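Dropping a structure here in structure tokens format, bear with me for questions.
Note that this complex is displayed minus one protein chain, with the remaining chains in position.
Letters A, B and C mark the chains in the order given here, with residues in each chain numbered from 1 onward.
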Amino acid sequence: MPDDKLIVCRCEEVTLDEIKKAVKDGASTVSGIKKRTRACMGMCQGRVCQSLVKKVLAHESGNQADSIETATSRSPVRPIQLGEII
Amino acid sequence: MKTDVAIVGAGPAGLSAALYLARRGLGVVVLDEYFRAGGRLAGQLYENPKKPPGQRLWDGKAIAEKLSGDVKKAGATILTGVSVWEIAPGSGVFISGGPCQKIAAKAVLIATGAAERAMPVEGWTIPGVMSAGAAQVFANVHGVLPGRKVVMAGIDPLSITVAGELKKAGVEVVGIFLPPPGILAGSSGLPQWVIGELSRSADMAPGTFLKMAGKLFGGSYREVGARLCSLAPANIWGIPLHLRKAVIRVEGEEQVDSVLTARISHDGKIEQEDCRIEADAVCLSGGLYPLTDLIAAAGCPLVSMPGLGGMVPLHGPLLQTQSKGVFLAGSVTGIEGAPVAIAQGHLAGVSIAAFLGRLGKGNRHELDRAVEMVGQAREESPLKFYPGADGARKELAALWDRWKINSAGGNYA
Amino acid sequence: MLRIKGKDREKGREGDQITFTFNGLSYQGLAGEPIAAALLANGVRTLRHHEKSGKPRGIYCGIGHCYECRVTVDGVPGVRACLTPLKEGMEVMSERAGEVTSNEN
Partner (left out) sequence: MNAKSPDVIIVGGGIVGTSTAYFLARKGVKVVLLEAGDIAGGTSGACDRAIMIQSKNPGPLLKMALASAGIYERLEDELGETLEYNKKGGMIVIEREEEMKVMERIVDRQRASGIDVQLISRKEAIAIQPAVAPHIIGATWWDGDADVNPMAVCLAMTRAARAKGAKIVLNTRVDSFIMEKNRVTGVNTAAGPIRADRVLVAAGVWSPELGKTAGLKIPIIPRKGQILVSERIAPLINGNVLSGSYIACKHNPKLAEKAGQSEKKLGLGLSLGQTKNGNLLIGGTREFAGYERSTSSEAIKAIAANAVRLFPSLKNVRIIRSFAGLRPYTPDGLPLLGQVEGRPGMYMAAGHEGDGVALGPITGNIMADVIAGDQVDWDLFPFNPERFEDLYTS
């Protein structure tokens, strides 16, 4: 399957190929992938793709997926309209 | 809005905790993002072979209706269509879409359940491709089918169950296939691993479809081996279950029109492109993981427990967390079935009542009893989602004890 | 129609047949069912287009986590169609690239 056609992050349309390239560029954490590719930075905030990103990181570094730290969760954990919180 | 306990999630765990707490006379507000209480209970209907005859039917929708009715009768408030965006440990939760901005509460119960793991395939953003869980919700809860001709990718208890339910509802289920092999599918793209997992869970499977799968794979190793060698699909109630074929691409412009499959070797490599199948919907299944973002944002550490479905918040035997006054119940503590979630919800309720000093001295036994009931629910559970759950629970308990000792006892006796 | 007929119709507890619009076209749905269910029942799968690529998107997770099904409902953008109950006369619109504005006060 061509990696450049397989979307991993649906929100930001980041492909497997781009994530692998980010790993080669030095990313070793979810946050490193985020800043290089924008994966996990869209509306769903990684609820869909973070586990996939971790799998790629683990695979490329020869570790278990569970050894990759989950990105820090920060509020708001759901999108909120500014008008709702003022 | 002010109350004693704010409960996030109106699924089996949250409702069961609410029922206990409201009956104890505590103020309870249950919050849920969905517009109806019940959570994933709503889509469940199966028989539990481990229960005595007469008690085997598990009608999730009826249970959800009764539970939420009882909760309201007991005096609790259920707010639906409300999203919780932050826990303020010790002071409540912040909400969006509700009648106010904050539910001030002395204790908070997080019962946010699980989310589905993505199982991507090229073309999975095309409309008509949805998660297996979504197909289940639309068919079983809303009475709307995902399509007329459906392909399922990803072989696990959920996907087999959903495929069966769709077939029963009149959908032509073209087949259940492996996910595309590669990094993202990992072991779930390997025929051998899939068979192993299926035989492990199928011997105590709920529902006819999984029992069929149990008959197919729960047998001898020789039979499993034979299945591995065979390119012909197994057959579950007329649905072809392909252990040597994977969906490798979904095609279509504005919506799904076909699916490309490939033959897969024993060790999970694409041998050759197989054929193009016409379909108007594709369901993807990758299993479940605990939805922990809310509790993690409150600063609770997550620990890796593959046996519980992934990262779970560190918590104690009484479902307490490191944040004082914040408790957990249900699949957020690890993926398990609804009966376990109900028992955990009850335990969380008793535990919160004790935390708030409302249990009463003579009622300490209620805590022990509630812990026992969770154990019993686990024993009777018809399905283990992940192997190694028991070991993971023990490991978690040990981690909790270590934290408690290191932090000089924490806040709990 | 993708709606389950007959006895299984009781599966949904939703109410009467009502009329709503999606991108200006008129559809029938059941009051109280999620907007996404009503559209799917009518065979409408594309709910929006991706803001950057313009590629069509529809229901994905079905339970409010993925935000793929967000639409504009009666002028309010970013509403999840899978979580929002349908009401008589609702005006539902796709969100398309460049159309997601938040300028109106």
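A few notes on this one:
Convention: contacts are C-beta pairs under 8 Å (C-beta built on N, C-alpha and C of every residue); 3 or more make two chains touch, one makes a residue touch a chain.
Please read all numbers here as calculations on a predicted model, not as lab measurements.
Taking every chain of the complex into account, the chain not shown here touches A, B, C. Within chain B, the residues in touch with the undisplayed chain are 86, 88, 94, 299. What chain C contributes to its contact with the hidden chain is residues 51-52, 76-78, 98-105. The set of chain A residues touching the chain not shown comprises 25-29, 31-32, 35-36, 38, 41-43, 45, 74-76, 79-83, 85-86.
As a convention for this text, only the chains that are shown with their structure count from here on.
Should one ask which of A-B and A-C has more C-beta pairs in contact, the pair is A-B. If you average the CA atoms of chain A and of chain B, the two centres end up 22 Å from each other.
Measuring from the averaged C-alpha position of chain A to that of chain C gives a distance of 27 Å. Residue positions of chain B touching 2 or more other chains, listed in rising order: 33, 115, 125, 291.
The residues of chain C that reach two or more other chains are 50, 55, 57, 60-61, 65, listed in rising order. Residues of chain C touching chain B in their complex: 2-4, 8-9, 11-12, 14, 33-34, 36-37, 40-41, 45-47, 50, 55-65, 82-85.
Contacts from chain B toward chain C in the complex involve residues 33-35, 81, 115-116, 125-131, 133-135, 137-148, 169-170, 253-256, 291. For chain B in complex with chain A, the residues that touch the partner chain are 33, 83-86, 94, 96-97, 101, 115, 117-118, 120-122, 124-125, 180, 182-184, 186, 248-249, 270, 289, 291-294, 296-297, 302, 304, 306, 310-311.
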